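The complex is shown incomplete by one protein chain, all other protein chains being positioned as in the whole.
So, subunit A:
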């Protein structure tokens, strides 16, 4: 444990500061932060840009925690005990190596913002009770994962305002997305989407200052692509087009009509360079901070 971290911890302990930021300190494990699980006064804990490969299950003893940030670590799994932190509102686990969400994760009682960007999540990674997050979740970030379709039961996420599904391998957009009453931001770019259901036209994207819809970088059918290009950034016009009878005709033509399944070829993407795919050849356990001073970026690539 470096002197710097000791200082931060002691200062926090004496002041009972509700916020603790240990960012970019090259921490490999929570054991390097002795007693952190007893900091029950904490509401915000930021451990971003470290080398953590697991979170101590004792983390659930931080009963007042509202915000947990483990962005840019080496986590392969999250402790299931997260669901026992009653006030946890925001979890940022972006840029990790998660392949699986813990069982029972859906029962996190007050999770509002969930960031799982840049991980290795697939459709099988979500626990069965994931849908129960729908009662509280406002923003779901699933960009840069390995999803082949939108997680099922997205229609139950009635409080969802932001849905990021950017850079996955999603082929189909479920009609349920169009029925999310509060959705203001939808990122669908960088997938393998051919066609959008006309139901997306039900979304209210009329306020350009407060709404956001991205669908470029997809093998869209020609009529959609043309509309997309001609309307540039005017989300409202594009969504209105999706609602129009004109598009309904196009949609039927491509889904059940003469052009059924006549979709453009899938876009080729090489995701092998994703950092989240790399696993360290060896797990650095008890190295001093100096040895890994350059941080996670220098870890030798694995065989994946």
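As a convention for this text, contacts are C-beta pairs under 8 Å (C-beta built on N, C-alpha and C of every residue); 3 or more make two chains touch, one makes a residue touch a chain; residues count from 1.
One rule holds in what follows: contacts and distances are computed from a predicted model.
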UniProt protein name of the chain not shown, from "LIM and senescent cell antigen-like-containing domain protein 1", "Ribosomal RNA-processing protein 42", "Mediator of RNA polymerase II transcription subunit 18" or "Exosome complex component RRP40": "LIM and senescent cell antigen-like-containing domain protein 1"
Full-complex contact with the absent chain, from A:105, A:141, A:157 or A:247: A:141
Residue of A:13, A:87, A:259 or A:275 in touch with the missing chain, whole complex considered: A:275
Touch list for subunit A against the chain that is not drawn: 19, 21, 23-24, 44, 46, 48-49, 69, 71-72, 89-90, 92, 94-95, 112-113, 115, 117-118, 138-139, 141, 143-144, 162, 164, 166-167, 184-185, 187, 189-190, 209-212, 214, 216-217, 233, 273-275, 295, 297
